[in-house]
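Mind looking over this structure? Questions follow.
A single protein chain has been removed from this complex, and every other one stays in its place.
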Amino acid sequence: MELITRGAVITEPGNAVENKTGSWRVFKPVINYEKCIRCMICWQYCPEPSILKLEDEKTKKDTPAPKEALKKLPVVQIDYDYCKGCGICANECPVKAIDFVMEER
Amino acid sequence: MNYENEEFFAPGHGMCAGCAAPIIVKWILKWAGPNTIVANATGCLEVATTAYPRTSWRVPWIHVAFENAAAAASGVEAATRAKGEKLNIIAFGGDGGTVDIGFQALSGMVERGHDVLYVLYDNEAYMNTGIQRSGSTPWGAWTTTSKVGSANPIGKLRPKKPISMIIAAHNAPYVATANPAMFQDFKKKVQKALNTPGAKFLHVISSCTTGWRHDPSKTVEIMRLATDTGIFPLYEIENGDIENMRITYKPKKFKPVEEYLKPQGRFRHLLKNPEYVKKLQEDVDAWWAKYGHHYHP
Partner (left out) sequence: MKAMIRGNESIAYAFKLARVQVVPAYPITPSTLVPEKISEFIANGEMKAEFVPVESEHSAISAAIGASARGVRVGTATASQGLALMHEVLFIASGMRLPIVMGIGNRALSAPINIWCDHQDSMAERDSGWMQFYSENNQEGLDLGIMAFKIAEDKRVLLPAMVGLDAFVLTHTVEPVDMPEQSEVDDFLGEFKPNYVTLDPNKPATLGSFGFPEHYTEFRFAQWVAMEQAKKVIDEVFEEFEKKFGRKYRKVMPEYTEDADIIFVTMGSMSGTMREYIKKLRAQGKKVGMVKITVFRPFPKEELIEALQNAKVVAVVERNISMGFAGAVYGELAATFANKSKKPKFVDFIVGLGGRDITFNTLESVYKVAEKALTQDVDDVNWIDVNKEAVYKSEGLQ
């Protein structure tokens, strides 16, 4: 995109991804995959959105899970480039599989 | 087509951590899909997602001003008809841009019957300018223009405008209240609205961590409490038939309103006087006594 466009239009859809809002974070959510039941509630409620839903077979299989049968389901992963550390994911997690820890920089 | 795994609303926006509005927006866009145009009223959502030269939007999006999202959407819709095309036209406005300054434009859009889904994300005050009371601020809420002090220990002294009832009274084909915390109900209503021709109105509760004064992690929890205490009832009204409104969710056991008030700084002062809490509980009970029989699961 040119520096100045006519009428201040933005012609690159979703280029806000260039803003790495992860720098805002004070607390950091960390997923404990040993507990995560892959219910997707954290993904559902992430307001950025900065929780990714990974569906490739390798990730599904290689990521630890509390039960082998859960490995058929997609895996959630936090994208720390954008996570502002609101903690909704940790608060909503039904099995308390997300720890909310102080960010270290 | 199911677009639930696609993101039409990109991260990197400047909405506060824990803001509910992006949750509402990202899901409505997923259910609407790419064949959609959005008109956005001035407000947090607009300001924080389109700071030139960057945008969070992956669907065509237009902002004109504060009070005219419904009018701008009307124009987009008329032009779409003139082109002989069909797509989802969605307007997003906060409570200021919808129930107050944008009320006239919204009323006109609904009366004229434009094929537009208007979504009110209601955070119950002018949050973009810094938490000033709106027509949608509830009784008893502290805001920076309904301050609490010795001469006024209550805060806002007037009740919330019943915007959904008002829009329903325009004979709008579909009006509903919704809560992202009650996810399946929210989804059903958005999909129903998108599949209804004409002017649809969704009134969605949207917690504001900054203005409601709560921990950002509690956003969804507090919105859930709004419905589980009966304060924010979920219902739908079709074709203006308020007599036959349908309540779509009723808690098995209502939680006391105090549970909703407690975690929010904007209501903290009310807890000092049991009379205020009692009044709010009575208001809620009165609503359910009047309308509760409309619950049809």
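For reference, chains read A and B in written order, and residue numbers begin at 1 within each chain.
Throughout what follows, a residue touches a chain if its C-beta (ideal position, glycine included) is under 8 Å from a C-beta of that chain, and two chains touch if they have at least 3 such contacts.
Small disclaimer: the values here were computed from a predicted structure and weren't measured.
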Given B:V59, B:L117 or B:L280, the residue that touches the chain left out of view is B:V59
Which of A:I10, A:I41, A:A65 or A:C83 touches the chain that is not shown?
A:I10
Can you list where chain B touches the absent chain?
34-37, 39, 46-47, 50-53, 55, 57-65, 67-68, 70-83, 87, 104-105, 107-108, 111-112
Since one chain has been left out of the picture, which residues of chain A touch it in the full complex?
3-11, 13
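Just so we're on the same page, only the chains that are shown with their structure count from here on.
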As the complex stands, chain B meets chain A at residues 5, 7, 9-15, 17-23, 26-27, 49-50, 52-59, 180, 183, 209, 215-221
How about chain A: which of its residues touch chain B in the complex?
1, 3, 5, 8, 10, 12-21, 24-25, 44-50, 53, 55, 79, 81-82, 84-88, 90-92, 100
